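Have a look at this one before I ask anything.
A single protein chain has been removed from this complex, and every other one stays in its place.
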Amino acid sequence: MRKTSPAISFLTICLVCLVFASSCGRQNADVIVAGSTSVQPYAEILAEEYERLYPGNAVDVQGGGSAAGITAVQSGAADIGMSSRALKDGEKSLWSVEIAKDGLAIVVNPQNPVTDLTLEQIRKIYSAEITDWSEAGGTRAKIHIITREEGSGTRSAFEDLVMAGGRISAGAIVQDSNGTVRQLVSSDKNSIGFISLGLVDGTVKAVSLGGVEASAANIENGAYGLSRPFLFVCLGEPEGRARQFIDFVLSGEGQRVLTHEGLIPRAEGAVK
Amino acid sequence: MRRFKEKLSGRIFFVLALSSISALALITVFIVAKGAPIFVKVGVRDFVFGMSWAPGHGEFGIFPMIVGTLSVTLGAAVLGVPLGICCSIFLTEFAPSVLKSVFRPAIQLLAGIPSVVYGFWGLIFVVPFIRDRIGGPGLSILAGSVILAIMILPTVIMISEVSILALPRQYKQNALALGLTHWQTIRSVMLPAAKSGIVAAVILGVGRAVGETMAVIMVLGNAVALPKSILDPVRTLTTNIGIEMGYASGEHQQALFATGIVLFILIMILNSAAQFITRRK
Partner (left out) sequence: MSPQPKFVIKNLSFYYGGKRAIHDLSLDIAANEILSVIGPANSGVTTLLRALNRLGDLVPGARMEGEILMDGKSVYDPDVSVTELRRKIGMVFEVPTPLPMSIFDNVAYGPRLIGKANGKSVAESVERVLRKAALWDDVKDRLKTPAMSLSGGQQQRLCFARVLALDPEVVLLDRPCSGLDPISTAKIEESLSQLKEQYTIVVAPHNVQQAARISDRVAFMLTGSLIEENRNVEIFSRPKDQRTSDYVTGRFG
């Protein structure tokens, strides 16, 4: 038998190492959290804080949208799913807990003179009954409607709260995360979009709803009606490291972090 | 011993070749199996020509996306093909060798840029330009066409160049000896003679444009409505799959696979056309 060539030996060794290495990674068992892009930035901050307080416990946060997160939990690809809307009928068998409430902000470009819209106006804009800003109190210009993709929890929440059964116009521009919607609204003078209230910053302007300013206070006292729950979803009762993380999020510390970031703390007794 | 090794290596190559074909077969079978049920449920005609795509309401018509694909690809061809052919003529016939040695690596570099980088550049640069200087939201067929035109340039240029260089030297000499000017030689003798190669280059470039997803998903606006002008946002067959696959399930997912089948057929038609034309030469 000839000597095995050195190249083949080397490759075999690499292969074996890879096999071992791949199993090594999993042993640290990151808690995998996936889903809503609205919840994602908050989950990331929570994860950082969690890892700081309990070193050695890694939490891996991914996006993809509320529907993707729920699918991931159902298939086992993620330990915890994030959702920015209430569970639908087919999903009610999953375990879920509300970790906070978030406001839904309707945003326009800072240069847009419009600062206030009624719910009715927003609905008409999004169903393309109103197509020009001049019909809504602004200057003459065609309105560029921006919406989220169908699997987005934010979009579901918007459709439930604003559209009241009507459809968003097919001509609306579709973007796949809060971040891209915000970026687009900040650069297009004639655009309108909806994003998580907590993500509104200086680059976009949140319109007030029938005179009521969009703020955490107004959500808590009920004056501003557009709000939706942030949920953590699991396949069954969570255990082990996933349970530990969820407990942290629901604890006083976790809630303090979320309030600090602009969310509304969860109502007590919201655990299912 | 040697004969055994010969036969063994022959068999090994055979198996390896089979595995690449089997990968193709697997993908095809998978897509067709997953996607066919929706054709049964909705009907091929209603699926392909249906005007409304609203999976949440159970509506699966992909015609606006077909129009999206065709219009963006056509735009890319209109912008990119003439430019590409002119570049290849410049490279083969007019460029001094100093310029050639700069141009060619630059074009190959262009070919190597990842499509997501193109998309990003388009979002930061092309979209605001269209929005501020031309009109509409900027996210549009036009933006997609511009990005794709640049992406297919290397393909069109390099293959056209090869076709022109492959012409027998005598064509050019004969033409010049007849007293034709350089430009007359190119226009009336060399280009017609290289025609089938150039057409193949165009079809390959267009094929690439049809399949492109990442670059255009960021700049097209992804609206599901039928576009009315090149400044309107639009969705292509590929971006439709790209946006919704992450969360689609049940019928919705089947519909996306069925979109994949339609794409498959489209690209097969394009590839066959390219093969047919090059073989005829």
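For reference, chains read A and B in written order, and residue numbers begin at 1 within each chain.
Rule of thumb we're sticking to: contacts are C-beta pairs under 8 Å (C-beta built on N, C-alpha and C of every residue); 3 or more make two chains touch, one makes a residue touch a chain.
Quick caveat: nothing in here was measured; it's all calculated off a predicted structure.
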item: Touched by the hidden chain, restricted to displayed chains; value: B
item: Of B:176, B:226 or B:245, the residue in touch with the unshown chain; value: B:176
item: Touch criterion as defined above, residue of B:38, B:123, B:189 or B:248 at the omitted chain; value: B:189
item: Given B:112, B:168 or B:250, the one touching the chain that is not displayed; value: B:168
item: Chain not shown, touching residues in subunit B; value: 168, 170-171, 173-181, 184, 188-189, 192-193
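Quick note on the criterion: only the chains that are shown with their structure count from here on.
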item: Distance from the mean Cα position of subunit B to that of subunit A, given in whole angstrom; value: 34
item: In the complex, subunit B residues that touch subunit A; value: 52-57, 64, 128, 131, 137-139, 221-225, 232-233, 235, 243-244, 246-249
item: Residue ranges of subunit A in contact with subunit B within the complex; value: 64-68, 71, 144, 149-151, 167, 169-176, 184, 187-188, 190-191
